[in-house]
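Worksheet: the structure to be examined is printed underneath.
Every protein chain except one is present and positioned as in the full complex.
Then we have chain A:
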Amino acid sequence: MSQAGMIMEFVHRRRRGAELFLLVLALAVGVGAYAAVGLGVDGEVPTDLITYGGWLAALVVIAHLVVRFVAPYADPVLLPVVAALNGLGLAVIYRLDLAEDTTFARQQLTWMSLGVALFVIALLVLRDHRVLQRFTYTSGLLAIILLLLPMVPGLGTEINGARIWIHLGPFSFQPGEIAKLLLVVTFAGYLVLHRDALALAGRRVLFVDLPRGRDLGPILLMWLVSLGILVFQTDLGSSLLFFGLFLIMLYVSTERAGWLVLGTGLFIGGALMAYRFEPHVRVRVDTWLHPFDYYSDAQGATSFQLVESMFGMGWGGLLGRGLGLGMPERIPRAESDFIMGALGEELGLTGVIAVILLYGLIVERALRASLICRDGFGKLVAVGLAGVVALQVFVVIGGVTRLIPLTGLTTPFLSYGGSSLVANWVLIALLLRISDYARRPAPTLSTEDDADQEATQVVKMA
């Protein structure tokens, strides 16, 4: 400790009050949307607004209280942003329910309750994220088992062309959503141990540091796993997500652009091969490039969904039609993959930009937690989780807005889908745990009374 008593040091504040304030606003976003949907469709506020709002508020307050007691230094923005997105998603799903006479919103609320319950359990059980490092290989094995489960005959089922579901009695479930969290833990645990070998060895070719041949093993393995998912489960989105996630974490842990060059090369090679040999990939690319050629039934209507969503967003314009006043039910399955289309139609560009900004905030907070985290494992897990959210949002919204070919992934927190919602709530719990650890002031062990006790050191001769 230096003698100057006035050196200012940096300490993070707890900010739980700010979180509560933001949560109240987030509830206004969620419940307000619900009320606006009722006003738009029926001309009156939904009759169950009080019970609905009360249930939502109870969930949010429980989550807040648990964070307040178990992770007092955690980031104050993450939970409100997630609550707002989830509330908004529920309202849009409810709006589609009214148009199509389905009950997805009720099921989604049940899933959200389960998600919050798991969020609470995760925060209570996992008091220190570094414990997860012990389960590096266990979670890797579990992730691979989960990814293989849908391939088991009798257990896995094929829905809408992708074999990523398992059925257990009345429940259907997407194991890939849990696997992505486990894979983040595996990659982080592996890379934190092997980053030096991956970062330092290798040679320089044309200004790019290329890694050694023997270090290529894991990246090639990951590439093969992604290709396997693509070919055998015909799930473009997940394969892109897993490979991209691994590449991001590899790049962050080694700080070498060579891995990015290599990974992008492998990705482009794999994508070209998939385009050539996989008919469903070719359909996706064709409908992306020429959506209007495949719109009518005569041409197979493979781009019907995409084109309807584009019509909707075009009709929505800058301010949208207003909640409950558009026709988002024209988009098939608007409540899951194409919820951004429905949102763009009824809230317009203004609403869509707000939602994308909220996703940006989640990623930013995750990266910030990673920057200030004190241990390498925590840093990598936070980066990985940020990558999961960012890749998912980019792939889905990019697909719906026709920036990239459409791939099947759920929009985190917004779209209908139980496994995805639950997994994402656990993801947020992990992020809060890491940010709580990172923002907590460093322990003070030095005490003044024995700091200068022995100013002169005796040099021991020989």
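Criterion: a contact is a pair of C-beta atoms (placed from the backbone, for glycine too) under 8 Å apart; a residue touches a chain by one contact, two chains touch by 3 or more; residues count from 1.
Heads up, the rule we're going with is that contacts and distances are computed from a predicted model.
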item	value
Name of the absent chain as recorded in UniProt (options "(Fe-S)-binding protein", "Tetratricopeptide repeat protein", "Oligopeptide ABC transporter, permease AppC" or "FHA domain-containing protein")	"FHA domain-containing protein"
Touching the absent chain when the full complex is considered, from A:R13, A:R282 or A:R333	A:R13
Option touching the unshown chain, where A:G351, A:P405 or A:G418 are the choices	A:G351
Of A:A63, A:V77, A:I93 or A:L142, the one touching the omitted chain in the full complex	A:V77
Residue ranges of chain A at the interface with the undisplayed chain	1-2, 4-13, 15, 18, 21-22, 25-26, 28-29, 32-33, 36, 39-40, 43, 76-77, 80-81, 84, 88, 130, 196, 319-323, 325, 347-348, 350-351, 354, 357-358, 361, 364-365, 374, 441-448, 454, 457-458, 460
